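Every protein chain but one is kept in place in this view of the complex.
Labels run A and B following the written order; every chain starts at residue 1.
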Amino acid sequence: MEAILANADWGVIVILLPLTGGIVCFLWPAVSKTAGLITVAAVVLAVAGLGRQIMEHGAYRHTVGGWGAPLGIDLFADGLSLFMLIMTALVGLGISCYAKSYFNPRDAVWFWPVWLFLLAALNALFLAADIFNLYVTLELTGLAAVTLTALTGRIDALSSAMRYLLAMLAGSLAYLLGVALLYHDSGSVDIATLAQRIEPNATVWAALGLMSAGLALKTALFPLSFWLPPAHASAPAPVSALLSALVVKASFYILLRLWLELFADFAEGVSTLLGLLGAAAILWGSLQALRQTRIKLLVAYSTVAQIGYLFLVYPLASASSGLAAGIAAYLAFSHALAKSAMFLAAGNLMRFGGHDRIADLDRAVQRLPLTVSAFALAGVSIMGLPPSGGFTGKWLLLDAAMSQGRWDLAAVMIIGGLLAAGYIFKVLGYAFMQAKEPHDARAVPAGMEWAALLLAVGSILLGLMASEIFALIHPDLVANAGGAVERVWTA
Amino acid sequence: MNGSVWLPLMVVASALLPGLIIFCLPEEKVRTRTVLNLAGAFSKIILTGWMLWGVYHGDRYEMRVAFLPELDLVLRADSLSLLFIALSSLLWLLTTIYAIGYLEGSPHRSRFFGFFSLCVTSTSGVALSGNLITFLVFYELLTLVTYPLVVHRGTEAARRAGQIYLVYTISGGTLLLLGTVWLYSITGTLEFRPQGILYSLDGAHYPALAAIFALLIAGLGVKAALVPLHGWLPEAMIAPAPVSALLHAVAVVKAGAYGIVRVVYDVFGIDFAATLGVTGPLAVLAAVTILYGSLRALAQDNLKRRLAYSTVSQVSYITLGVAIAGPVATIGGVVHLVHQGLMKITLFFCAGNLAETLGIHKVHEMNGAGRRMPWTMAAFTIGAFGMIGVPPVAGFVSKWYLGLGALEAEAHWVIFVLVGSSLLNAAYFLPVLHRVWFRDPPDNWPIERDFGDKETAWALLLPPVITALLALLAGLAASAWFSPLEWVKLIAQREFYHL
Partner (left out) sequence: MSHAFAYALVGAGLFLLGLYALVAYAHLLRKILALNIMGSGVFLVLVALAKRTGDAEPDPVPHAMVITGIVVAVSATALALALMLKVSGKTGQAVLPGRHQD
């Protein structure tokens, strides 16, 4: 038994499990809730198995069907991939528990299979070892995400999904063109091989520009973020949570990978540009969030701002790219936990009051304390106040910015935190008050309240586990994984 | 000794655990809630007593857990932290008793007492912080958990006051964060050490260090209500009386003042700070605050607002004593941490009693209140005399040491500040006392509640009487071994000046 656990191909299992689960849910809708939950729980265990393997033996590599690069497909996982897989599995489990009570039977029939396909696509993406496979998995992620956005069939959801899809496809095609150019230049799509062969020339620069632009569009980096707020705000709450917490992180992860392993050495100008756009995203997104009168739009604009923080690591990476990757991954995880909790809490508030107008929250503090606590705790992390994952991430970024004399970036982070406090407490302040037209509370299932709260508590606890997490994505972990990977972590 | 590692954590947990359990309690479980509150408060006092005994005999209590890369969360009990802990645990017990009486029958008490306990938790954390990052964590936590108490009543006015409170405190926290990160990027450590952590740094860093000092003091000055960062304090008086009493007169403002003491002595080091030339401006700022707060207090008719401005003024005695930079003045400033706490909480308790029993909120409604509520008003009188600095109440001792310290440090202008401030204190307290004792009561009080032959509920009366007596005792027995003054002398000897 022990030997089976230690030698199993957990990477393959992590992809096949949700794929199978999705097919089961599709074929037998009657069992989709149960099958879906069991599948996601099983994925968590499989990721744990993979994690154990990586901790003991270093980075994981598996050649599917024994073909090997360049023709076959390789699966690869190091500390960074593992971290993203853990994020996806845990946040996905929390959202699944919520979704179990959220959907009516009609929507549930569609939600579960598509969500499990999305999970399979995400897992495959984090395990992809070559840039073309990343394209395919990215596209699958996008298609599943768009389908989930359109789930309710309401007109606002349909048109946001349409806009989302068009942006997604344009982004992926730009990325694919970049892949074509890189392949032409280096004769490989395998990241490790590319890393050895890549030289800055016109083709590589064109590829870099196309790939970065496409991925920035898919990650909703300002000003390419136009599609995100309507899509995230009009989707059902669990879907908004999945989109904000996980789907935008997928394209961000690809950009981070490419940057760390291929481009970081010669593209400092682009790093600066990405950082500038990130800073602009923080300011613009936060100001927009502050202006909103509805919770879901507020939370969606907050995502635009928080994505900006992720991009600040690029200009700061020059001193230590390994540390920068660690910070970025950590920030992504803490945002995933906090933002999913926030969207789920917003879903509860909508269920409770039948609307999401901030000014009419009507004593939600008394009547829905768990949900408001979830929103508040997640808010602490979003504002970057201690102790929380958001604080730790912001501290590390600030420390890096100060050490490198980047006062401009530090100032943007500080202002972003203040604006975030403004929009979070705007919601909380009204939650204490009686509305002008008091309304009756509608029942919210306990499971939905607890799912939101547990994710929010996770975002706080993350701040207290920073040292463990940095041990996970530490150079030692990937040191025996082969040259290309090692390079990432030594700056 | 294993126990010594866990003691600081247990002090923090003694408030945290009851608080977390209380959140889960249904509203009607009054008895369970009371038992939990009192159990927490008593166990904190016992633990504090244990540590006081240990530290007096030279023990160290320190707990460390990894937090950020190369930065630990450190809880450490030294003589200075114990001074603050002792004050807060004693006053927590009394305020809990008071709050149980005050909030009897009002809604959302589980939420109230839950957050109340969390505030005490954060204050204990602030007191026990062994480095600046730990301090920052608990300082920000204190902001967050006091917000629900400020907006507790859920009215539009409360929401506005909460907003103002946050604008000030979150901005302050941000400045503190900025200063802390900057400091860390230069020094690579944030430990509190007796001589500070900066004296070995190169002179090229001095301008940056002066800027960091300004950032840290601005961040701390918000909670310590230094002018012009004091605007939140009068607004926060919208909260229920026990909140004003413990939090806004003791815990929150003291957290700021205590932070200033730590930054000046244990981060910068008093000698280094003086070399850097930052203590002079700080002393001037404190002096301005003292006079400005008193002047504004003169003009307030609302009793709680008058007391709030008085707090603005009085808390800056602590900063002033520290900034004068001499052993005697420091003793005067640090001991005022305790003395002001005892006196001010008495005054706020009495203000709460007037509001609860007679419906009095304004100074001009207080005519003859002494005849209706003699015990309450006697306690009020002791507190007010202490604020003015009339011997033998504790406030006199603080001012005496501050004055002596100023002479020792040849900062003669401070004497004028002290005299001027005392005159102003007298000018805004004596007319109140005159109304209370020498004017005739009105035919009807605004809203009178009947307590039979007692002047008010015992839970409301007992706490102010005890704190007034303690304030008197701290002054009368200032040189007894158990007095705050003696302990502060120990602090000055051990931590600051190694005399």
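As a working rule, a residue touches a chain if its C-beta (ideal position, glycine included) is under 8 Å from a C-beta of that chain, and two chains touch if they have at least 3 such contacts.
None of the values given here were measured: they were computed from a predicted structure.
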Neighbouring displayed chains - absent chain, whole complex: A
Touching residue (missing chain; options A:L19, A:A41, A:A170 or A:L370): A:A170
Full-complex contact with the absent chain, from A:I23, A:V109 or A:A180: A:A180
Residue among A:A59, A:L93 or A:A150 that touches the chain left out of view: A:A150
Positions on subunit A where the hidden chain makes contact: 70-71, 132, 135-136, 139-140, 143, 146-147, 150, 153, 155, 158-159, 161-163, 165-166, 169-170, 173, 176-177, 179-181, 183-184, 187, 189
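Basically, only the chains that are shown with their structure count from here on.
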Interchain centroid distance [CA atoms averaged], subunit A/subunit B, Å: 43
Residue ranges of subunit B in contact with subunit A within the complex: 66-69, 107-108, 111, 136-137, 140-141, 143-144, 147-148, 151-152, 154-156, 158-159, 162-163, 166, 170-171, 173-174, 177-178, 181-182, 184-185
Residue numbers on subunit A that touch subunit B, as the complex places them: 363, 365-366, 369, 380, 383, 385-387, 392, 395-396, 398-399, 402-403, 410, 414, 417-418, 421, 425, 428-430, 432-434, 464, 466-467, 470
